[in-house]
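Only one protein chain is missing from this complex, and each of the others stays in its spot.
By written order: A, B and C. Residues from 1 in each chain.
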């Protein structure tokens, strides 16, 4: 009998990139068997896609509600154990809610919900139902991000005194200057993508990463967001001043109009005795600086890395793994949780990351709207 | 009915890194179903591993010969279609031979055989039996290597006038200076790993890559190989002078005692009107130089890349893919071939790469032994 | 007859690094003859230093006032033409004032004055006396900074829509955590170094550079500065939100507690059609990004650079010039001005850079003190 976890997928059909990312990630450690799905709200397309990727059609369902109902009819040892929610943002909350209420584990794409209050509800349900929940802030799965977290926890840079995060993309640049395009893009419509574009989509990644690697919590924020045209005031750029404590400050910069940037997400953490820097586009290099010493460059797979980091590397040093592998590590962590095995907190971003993330998004938008003032988080 | 290709695996069980690499690669485009295997010559271990990765045991066979015999008994539309040969080097030839003789397609790890004459035999069988054969020179699957090949073919650098390849690793350094270790390492024993260590293991990757990207053939070589101790004369380092034509020269440098290098494989091709440079450890950057113009840096996934390159990228620019993705592209190409779909020559390294590679290895060793003289290839 | 400009130096004796920087810079284009000096307020040390660097002693004066008086007695064609003011910060204003009042040209180290009102006075004098004045914001002398300015002016990136500057150093980190050291360091005492440490020393460099390369003026700022201990509240770190116009925003980040950073000053300018990025520690690389095109890397000395940039490069491409050469270019520009030759505005930072810089420093400090609010500049 297979020990693979029975895995269901919601969304991610057709040309969906996120669908590929999750399927490959799930396959990486031979831990998941794709058992059932609603890839598409159109049943015909759903079935066509299932066939295209070689799945039997018996557990390809017409819709989400049917899927839940039918799976619940099966005996527990045949029932899907964990669902990945890859649907449009506004569906994350109702789907995750119903799944957890019915005892399913959930892997959910980001943003977790549309609002902070939805997030709080979800957190409550999560606690009540005792299921596992993973939020796919993919970048925390990189081995050198994990190593950064381990080193800071182990005191490699002393007490944190300054943080700096950048998440610069340019993809909206080619849309925003064209009136027609900027009105047609779902990412720029609040009803479809939530109250924030830039902070909601990428700023929150940077925020979550800063708390993830430092182990600290942001206390308050002051945000200055930007838009370029009066007829579309969704934030597409912004800078957020951060306070982690009376004298521990930082800055988070995010933009989708940083023209021609691809996915330029960087983190720098400065402590009393050293610094660590990492960049998503070159994820296999972790820069470690100490006063008056040669800079060090750590790479994945070496014995000098923490066990937490090494658990996320499959091949020997010099064989570059990438973003699929980072997501794979999150799936690996969730597999341990689902199987009841030991795992390290941080192997997958959790419900509390989701709640704090939604709070961050709402608070930065409020800070900006109220005139760039400090708001507690 | 599933459209997935029925896939068998030989070797690659237990902690095998190559096993993981192939399984993940095969999963990347939803094209293969792992149907049967002999992961391990020990049947108990073989079955245990199959269970560990969640496979049913009905097509987990006690040994290779049984596997072939049993599969042949099945109707064609249930029979395994393609086998991946991940066993120790000396088994590549007999296994690939028997598989092709029985009409199976073969994906074979490198080196293809132990000798050039074995390679020629295999090539003859390949032609006779009309099956597909892929040799996993993984690095040719990187999107920017493919882009390099496309650009050279399209004249982006003019006629090639100079080539330079480097493949530097350091892993043997910690072995070679310890007499006990250097006598115990299989890679340093000719009976287990063939007549060459450095050229056979990594030099041949560089050689194949040079011919792959330039579309040219090396005419002759002059090699100076090196070993450090009299009690182990396997080459662990060497430089090979190359001639592609009367005035088209190059150099191939390979070492396993380039202390502390990881997998530092680089290629530079200089043409009459430009140059292209690529490095395996940062595979998503292709450097394009032209006289008196700003250097250009090409990255995967952009529309300016060739269709051949773009076919090998799954996510938008800035989401770094890595070596698993490179291997995935080779599996994708082989899947097209097996299904009878159109594919571009070069989507997977072929039988002729294998034959030429074995010739290269033998000729460099001869050139060195005979006093660093020119030998035709 | 020598055509060299008669040059006087104030300060910069002994082990002074700034002294070496200016002397080498002045020598680079054979344009200046070091004619007289008060290297040190101690006359004996002054003379000793003059001897050490091989100068005749006849125009090595006991003090600044004597020097001015004696030089004024000489006929105009023997008199020192231009003075470099390299003395401690609080002396910049009185020395520059007296020199300009007496018809001497002035090259002045940064910060120009201690206060904005001093700066305004100096600007008035400058206009009245018709002398030339250069402020040594050294970094604007780099060829690729000049190229950046030329390209933006020529429309290479379209209208600027976002700017980002970083100036991170770590040298105060090893001082600040030691109570004795932080109380003894002149840079941390307001009476000696002015109202600001971080913004006054390095933030202002970043500010001036942003206006230099974009040709835009900052309209308003919101600053959050930081200190680590209650017993020393000089800013040693800070982030400044910038507005260049209603929808043209930016951020300036400066720190002297970015542990183990050396002189990590970077500039990124994003426009509607492209972006330009430059980093001081690798000054010979200018990164030019365009949507959906390969990134370009421009280097000094190539014909594709502007005349303004090329005027600042002495050797062919590939021969790295550095910070001495950047300062040399500022001296070269000033030499043209002094000789009455044509020069391009921007060949040396000017009085108006100095005035605006002092305004920036005072305004950021005010913004912070008043509770991180927007202040006009």
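Throughout what follows, a contact is a pair of C-beta atoms (placed from the backbone, for glycine too) under 8 Å apart; a residue touches a chain by one contact, two chains touch by 3 or more.
What you see is a predicted model; the values in this text were computed from it and never measured.
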| item | value |
| --- | --- |
| Which of A:125, A:251 or A:298 contacts the chain that the document leaves out | A:298 |
| Identified contact with the non-displayed chain, of C:128, C:281 or C:370 | C:281 |
| Touching residues on subunit C - with respect to the absent chain | 1-4, 17, 20-21, 23-24, 27-28, 30-31, 33, 51-56, 169, 171, 261-264, 280-284, 299, 314-325, 328 |
| Where the unshown chain meets subunit B, residue by residue | 157, 161-162, 164, 166, 170, 173-174, 177, 222, 224, 226-229, 237, 239, 241, 247, 249, 251, 253, 255, 257-261, 268, 270-275, 289-293, 295, 372, 374 |
| Touching residues (missing chain, whole complex) on subunit A | 288, 292-299, 302-304 |
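Assume only the chains that are shown with their structure count from here on.
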| item | value |
| --- | --- |
| Relative to subunit B, chain with the most remote C-alpha centre | C |
| Separation of subunit B from subunit C, taking each centre as the mean of its C-alpha atoms, in whole Å | 55 |
| Rounded Å distance between subunit A and subunit C, as computed from the means of their C-alpha atoms | 43 |
| For subunit C, residues contacting two or more additional chains | 292-293, 295 |
